[in-house]
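With one protein chain removed, the remaining protein chains of the complex are shown where they sit.
All chains are identified by letter, namely A, B and C, in their written order; residue positions are counted from 1 within each chain.
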Amino acid sequence: MHDVVTGEKVFDASAGRAVPPQPGLRKPVILGNKTYRDVTSDICSQLDQKASLSWWAAFLVSLTVLAVGALSVGYQVLTGVGVWGLNNTVGWAFDITNFVFWIGIGHAGTLISAILFLFRQKWRTSVNRSAEAMTIFAVICAGIFPIIHTGRPWLAFWLLPYPNFRGPLWVNFRSPLVWDMFAISCYFTISAVFWFVGLIPDFATLRDRTAPGIRKRIYAFLSLGWNGSNRTWHRYEKVYLLLAGLATPLVISVHTIVSWDFATSVIPGWHTTILPPYFVAGAVFSGFAMVLTLMLIVRRVMRLEEYITPHHIEQMCTIILATGGMVALAYATELFVAYYSGNPYERFAFVNRALGPYAWTYWIMISCNVLVPQFFWFKRVRANVAAVFALSIFINIGMWFERYVIIMTSLTRDYIPAGWSGFTPTLVDLGTLVGSFGLFFTLFLLFARFLPMVAIGEVKGVLRYGRSVNGGA
Amino acid sequence: MSRRILVNVFGSEEDIVGAAARAREGGYTILDAYTPFAVHGLDVAMGIRPTRLAYVCLAFGLTGAIAKLGFQIWTSAWDWPVNVGGKPLVSIPAFVPVTFEVMVLFAGVGTVLAFLLRSRLFPGAAPKATYFRATDDQFVLVLEERDASFDVRNVEALFRPFKLLHLEEQIVRE
Amino acid sequence: MTEEYGHINVASLPGMGRRSFLRLAGFSFAGAVLAGCQQGGVEKAIPHLVQPEESTPGSAVWYSTICAGCQAGCGILAKVRDGRPIKLEGNPGHPLSQGGMCAIGQASLLGLYDSLRLKAPLMKGAPSSWQELDRHVMAELDRIRRGKGAVRFLTGTVTSPATRAVIQRFLGSFADARHVEYDPMSCAAILDAHRLTHGARVLPRYHFAEASVITAFDADFLGNWISPVEFTKGYRAGRTPAGNPARFSFHAHFESRVSLTGSNADQRVCVSPDELQLCLEGMAAIIAERAGRTLGLSVRLPANLDNSVRRLADRLWNARGRGLVVCGVNTVRHQVLVNALNAMLDNYGGTVDIDTPSHQYAGNDAGVEDLLNELRRGSVEALFVSGANPVYDLPEGQALGEWMKKTPFVVSFSGEDDETAACARYVCPTPHFLEAWNDSEPVSGIVALAQPTIRSLRDSRQMIESLSVWSGDNAPALDLIRREWERTIRERHATSQTMDAFWNRTLADGYAVVRSASAPHHACDYDAVATVVTERGPTSVSIPPATGGVTASPGGPPPGFAGGRYTLLLHPSLTILDGRHGHNPWLHELPDPVTKIVWDNAASLSRKTAEALGVRHGDLIRIEANQKFLELPVHIQPGQHDAVVVVTLGYGRKGTDRFRDIGPEWLQSRPTVGSGETVGKNAALFGLIEAGCRTNRIDAARLIPTGGTHVLVTTQEYHSLREPNLFGGETGHRRPIVQETTLAAFANDPSAGSFHKEELDSLWPDDHKYAGHHWGMTIDLTACTGCSACVMACQAENNIPVVGKDEVRRNRELAWIRVDRYYDEARGEFSVSHQPMMCQHCGNAPCETVCPVLATVHSAEGLNQQIYNRCVGTRYCANNCPYKMRRFNWFEYRHGDEMQRMVLNPDVTVRERGVMEKCSFCIQRIQGAKIRAKREGRPLNDGDAQPACAQSCPARAIIFGDVNDPSSEISKTLSSPRHYRVLEELGVRPSVGYLTLVRNREEQAGEADHA
Partner (left out) sequence: MGWLNSKILTVILGIAVLLTFSVFVTSFTFNIKLPGNHQGYEPVQPVQYSHRLHAGELGIPCLHCHTAAERGGSAGIPAAAVCMNCHTIVTAPWVNVRAEDERASKEKRQPRRIISPELAKVYAAMGLNADFKPDSPKPTTSIEWVRVHSLPAYVRFNHSAHVSAGVECQTCHGAVETMERVRQVSDLSMGWCVNCHREANRSGINGRKVAASTDCIVCHH
């Protein structure tokens, strides 16, 4: 269990200078020569203090944006789906684009907490808690869309197979939307459970250092009586491993199922077998971009520079570069297969994406998802926080457009030319999209305020990685 | 019934792992250890048997998968057979995704529930033994004083190579 | 007694009480209204006190009557359910329409429930009562009789013998009285030409079925010219690729615009109006040469058309007696040449029948011109206007309105407060034709009776009843008609039935065939033709250059003919005709069968002309002609001649801003029509009455782009089966959605053009068998003319709401069947194909697989079912429909006002917002037929169950039936080598198939592109 040192120099935030590589030593995950006590107080004191002005500012902005979204959704539910720009030909556009986008975002959290855990990547401990929180909030954002996109959202519960007085009449288990419903609810449940299991020891830590009062009682309630018993820790480790082992195929299955919404259809541009791997890679790609966006803000605002170090940023940039490459490969493969299939409808669908009336969306997608990640080949870019932040935002935009391109442009030009149409978003479409970001950031800010942002117990476990036994980095 | 226990407090993970190994070699009964994080090797040092939660996980997963597959077949082909898109009533490939999801759901939730029950963790439970810095920065090893031959001084000597911060005898009632 | 073709036994009629609406409506109407809120409230069920004999609650009764959507006088059946007429269908036995019914006729039902119909008589604009009005009118009439003032009675064409007699009798009591008939869609020149050439002012009856070579000069006989349903029936009968040799007429069409008929032609010759005249004269000269006649003409053909005219003349000559030349240009000079052609070709007595002529158009434009002059001079004492709206549809309408206001005594008989009624001193509300007794003789020898299907919803009185009251006769309409029939019709009937028996038989059948009583005529007088040709001068048109098009220089002044001047062509709308249906929302939302425009009229320009003027679709353009101008949005019409600008008549009706509220209102919705504006603009003001005939051709029109734009909405956004070549080439791949061939290729290989692609292997076993019925449909693209009657039939049958212009603009129209119209302009040719497209009821339906809640599943009879109440509205099914034939309720669409909701079919659920809907193959009709068969203890026969579209189709292009029944008509089409299914390579196994479109052309066309 030795981390391989890459031989690259590391930026020491506390010293404010670059340190040359020290061959033979593991690269420290946490900087600043922290003791266990320091870790506890660094993380927990955030929750004891009054919220900062910047937190309040961010929270109010998010809340306002959320209100815009709530108004949009309320108006839409009361008036009808017609307040979106959809039509007979284009039955889905912003709604399902947002859904796939947010689900994709969510996948990075599971990836960090589960897959990197299975791969024994120690650096994950600093970011896994917030990444998992991001997953849950992203899935909440995503989960709203399948419900509100229906014409009669108040009947959305009909998607559940429950006993009834209609015969009984069940659901159609052949429909990818039912698969979706199961996949998302299962994914949400497992992610939430995973997250909560990770939080239990930290609640105990909080409980034990908080003075008696309502907060202590809440922490006590949530810590389930955790006392740090090693017998429990022993089982806990096993459970964590099992959950990681379950979540890994789950996350792949969820985005595979989401891609099947399209892949199992007959519409040219949707009906393609490449979609599952393409979607999973895209999800990781977009998810990491969102994790980066969030973490760069969080480490600054919550003063977590010593926990989320340039090493972390570097690692995530590398993953983005890798998954960006996969996405680019998928785009190329898609074009090639469309050409090589000899299917004229398929061929036209792809030519139309690149050259048709909505070509601009395609080229935004290509620029943001294929060209932008190439900057991460450069060490200087990866080390520049501002540049990484900007690039991560471009990737977020690009990945939203990827889904928009797939969903919308394919529908506008399908089989029967007389049915061809277009799509123009309405104000309500835009309000709902923006509002989903408001919801996401509102939830995330609340999380930052009331729960430990970093997994205390896990960080303590890797605290001494990259240090000599006597301490000192 | 009451028991006498000896509480040994250490400051680092190496110390408690070493001490635990030494105590077990010395024939002492280790009741438990309390640590701020999962200390690797401590379970081996304490001699804890491997947990069987993996089997629970398997059992739950299989139950979920079989139940869900059965339910899908029953609803689609037996209870009310409906021709949907010309597909067969039992369309096994189409039933796979939901079966898989429910399998994971059952396995995941079942395992965690089993873990919580087994470890007697539930909302609002009071911790059985609280060494409050054990959730912060201290590592606590608890030995049972089973008979009169138990001598604290022997233990102290035994733990001399390790940085013992604190040692205390307690009587707990059960 | 239910669902039968019932008729009313007059003897047992206690007044009109049995069809008294309110009492009849009682039972189920209260139920329908309350059904929506039945969850909480108490539902009242109010039965009749005395059950009407022929009515069973919840069942329909059919009455035969006459359609008054236009003057063609098709026989129809009105479906009356719980006292309300809810659907009109063609009377299968009627000799003219033979069960077909056009879109306009079907939609005219909605006019019955128009809430803006006049509620009471008006005197000087104020509501009054009949007694009051009668007193005033009778006093005035006495004064006029004494003063021997001039009395003029202006009507549309009167096809009713009784009405004509009543008017004559009424006018007989005045010293100076004249009955003037006119038609806004005038055919006066044909009648006038026949007076010159044949000595009788008659409109021939054309037999398209008998014709093997049809040559039409701008006559839209499949669209709205004279008797479109009858002509479509005939045209279809003469064109079937089956049989050896196939009886398949050749149809050549000369026109400048793109008419519905032109879009169906085997050879469409795009000519300027001048060239059209040259072609007609040239052809007459060629034929005259062959026939050895002299018409005073010499052959002067434009070089580019010389060949085609000569070849066509050959064809016509070879098909003497079986040819047919028709012309829609309302000029005597054109029409005498047509008469000469038909005479020289021996077509009279064969395809052109003036022995039993048509009475459908009898208007006399010269008479109208005289009347207008009299009114201008103020020499008319009393004017009656009935069944016409001259203030709106005459070129001098505006001025006429002023003259009418100055005329001492003006009575308007009208159902609504229209433009003409607004200028009349007395307005007498007339009932809707479904509320009235009537008779007609549309074609000499075919007489028909119309009976009321509902008691008048308004305080109205038929015109003939009013005249009867004012003559002191006080006879109800029924008596007036019966009297006339006793006097003149009965004696012409062959059998010796009693009057009662004859009357009841006719009432039940809806029509009777009697001896013709037409004016005598003589053979064609070629000297008269020569006189007209020379008298009205040798042709004044110059022969244009061989290219015949605009040579545009970018950036230069807008070119055109004669210095930036274009020829303005006006033509009546295919949906609202001359404007008489301008208040009918169903028709406004019915896409024009060619342009697919809804809720507007436009200035159609060819692509070249539009480019030269620098305008695009929807740009406003100012048309100046005759010292008048109009601003209209531009519509770019492929296939149109560069020298013309084409404007549809019938729009801009007063009061059409009532439609501003139609459709949903929300944050970004736009009204269908602006407040105070009208739907479209009235282009009738450009018209002229020249040489005694009304012309719709106006020369030297200037077109000036204004820079403004208008939201001009079409239901189809892409118009070709060829993919756009996005790499910049000429044309892309042609999709084999419409599979077509030529008659020549078909003769060699009956499966020519039908392009079958192998279905891929399925992963799934084929384990769903249809044991009982298995419904299927076949659409014969050769028969389909694109007329859109099916669209309207579906709208009326299936409670499809009108969604308004903005929703159509957003591509949210709700029609369950659309007629896709494709232009093919490859290789410099222009051809059009029409393809009705509805839910294909796929055996392996992609929509069903994806529905999460089982709201769309397959029935045991092969139907793709859509269950509205189960639908949660994910729209996944619509996305996954390769045919894009699923329709979503984006909002709670209103079904008109409370009156208009009476037209709803109680057998079809009114869909709420958020649910998907689509064609159900009219399951309610299938169920009805099955239940009827079960009740009568017999098996279901082929043809018992017919969806509304198939029933209404005038061309019988839609065949529906049970494919499990080997003897059914549908089963026979399945084995036709022409049969194909759209997108069959997807493996979705549609239940709807198509028969290839066969065009009577020699060359092989469109074949190579299919691969």
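Operating definition for what follows: contacts are C-beta pairs under 8 Å (C-beta built on N, C-alpha and C of every residue); 3 or more make two chains touch, one makes a residue touch a chain.
For clarity, every value in this text was computed on a predicted model and none was experimentally measured.
Among A:Leu169, A:Met302 or A:Ala330, only A:Leu169 touches the chain that is left out of the view.
The omitted chain makes contact with just one of the residues C:Ser115, C:Thr498, C:Asn869 or C:Asn941: C:Asn869.
In the full complex, chain A makes contact with the omitted chain through residues 163-169. The chain not displayed touches chain C at residues 1-2, 23, 26-28, 31-32, 35-36, 38-39, 42-51, 56-59, 772, 857, 859-861, 863, 865-870, 907-910, 920, 923-924, 927, 931, 934-935.
Just so it is clear, only the chains that are shown with their structure count from here on.
The distance from the centre of chain A to the centre of chain B, each centre being the mean of the chain's C-alpha atoms, comes to 29 Å. Rounded to a whole number, the gap between the C-alpha centres of chain B and chain C is 81 angstrom. In chain B, the residues that touch at least two other chains are 84-85, 87, 91.
Residues of chain A in contact with two or more other chains: 169-172, 174, 176, 178. If you check the complex, the residues on chain B that touch chain C are 82-89, 91, 93.
Those residues of chain A lying in contact with chain B across their complex are 35-37, 40, 161, 167-174, 176, 178-179, 182-183, 186-187, 189-190, 193-194, 197, 200-201, 204-205, 207-209, 220-239, 242-243, 246-247, 249-250, 253, 257, 260, 456-458, 460-461. Residues 664, 666-668, 716-721, 723-724, 726-727, 732-733, 735, 737, 807, 810-813, 818, 820-822, 835, 837, 846, 848-854, 857, 870-876, 878-880, 882-892, 913-916, 982-983, 986, 988 of chain C are the ones touching chain A in the complex.
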